[in-house]
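The complex appears here without one of its protein chains, the remainder shown in place.
Coming up: chain A.
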Amino acid sequence: MPLTAESAAQQIQDRLKDIQQHIHKVDNERRRAESSIASLVRAQQNQTANSKLKTLLQSKILEATQEEATIRAALAKIHEIRNIRNERRIQARNAGNKEAIRRGALMKMVQLSAQTLPLFVGKPGERAPALCGAIPAESSYVAKVGDNVAALAKGSDEEENWILAEVVQFLHRQNKYDVIDIDEEQKDRHVLSKRKVIPLPLMRANPETDGHALFPKDTVVMALYPQTTCFYKAIVHRLPQMATEEYEVLFEDSSYLNGYAEPLPVAQRYVIAYKPTKKGAGSGSGNLSSA
């Protein structure tokens, strides 16, 4: 079904309305929950009979579950908006609508899509799934059309680099990906074997609840160098402490005396497990001379 700009805008508008309702609902429920908790505390202090306390608790749990469901519904709507936007973007591209986007705006978009990556909020006891934070994808996993990946592609100078790319399609028969360079100035399509493509996380891990889904300090990783579309070898210097924070990593850079650049912030989405290639992932500053 073709998704025109108008219908996409309309669909998004509808969902925004839904979200607004959800937010109001969440607000009401939160207020109710607060008073419930207050009454619960009172009941405990008054040493109410256990059976009565139990029923009270059960009703409160029910309420809390409802609140959680509403919040999740709202998040689902946000996710839908992301998908509609993505869908529309892919269609526009396939229709040959190559809107020239300035580099600065492109970088902003790269940043924004990392900041708005959905946050994984698990049920109690639930472990972070694959492609959440540092958890890698299963070996059989195939990235979906439109998903972002790190791709080891040859540039015009025949040199291989891990670039930020988007999946155009997966060629099942050849077990290869067809990807497009995210940097529109390059406009390069690459057909790459599956092992040269690493899917990027689809969700952020919350450091406060899912710390295990983050790379530990001093891990050697590949990270997107800020304001570029290339991944380079780096060392985790500092982990995010909050869901909204980013990693701080040390990129390899021979122009610094100790071989590493000063710590730079990189979003969870753009920090992936290091995968050695024949000549190593990028060579840091060598390609990063002045602009």
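Operating definition for what follows: a residue touches a chain if its C-beta (ideal position, glycine included) is under 8 Å from a C-beta of that chain, and two chains touch if they have at least 3 such contacts; residues count from 1.
In this section, contacts and distances are computed from a predicted model.
Student: So one subunit is absent here. Using its UniProt record, which name fits best from "Heat shock 70 kDa protein 8", "histone acetyltransferase", "Large ribosomal subunit protein mL46" or "Ras-related protein RABA1f"?
Tutor: From the choices "Heat shock 70 kDa protein 8", "histone acetyltransferase", "Large ribosomal subunit protein mL46" or "Ras-related protein RABA1f", the unshown chain carries the UniProt name "histone acetyltransferase".
Student: Which of A:Ile23, A:Val41, A:Ile61 or A:Leu112 sits in contact with the chain that's absent?
Tutor: A:Leu112
Student: Which one touches the absent chain: A:Trp162, A:Tyr225 or A:Tyr247?
Tutor: A:Tyr225
Student: At which residues does chain A meet the chain that is not included here?
Tutor: Touching the chain left out of view, chain A contributes residues 5, 8-9, 12-13, 16, 85, 88-89, 101-105, 107-109, 112, 225-227, 255, 264, 288-291.
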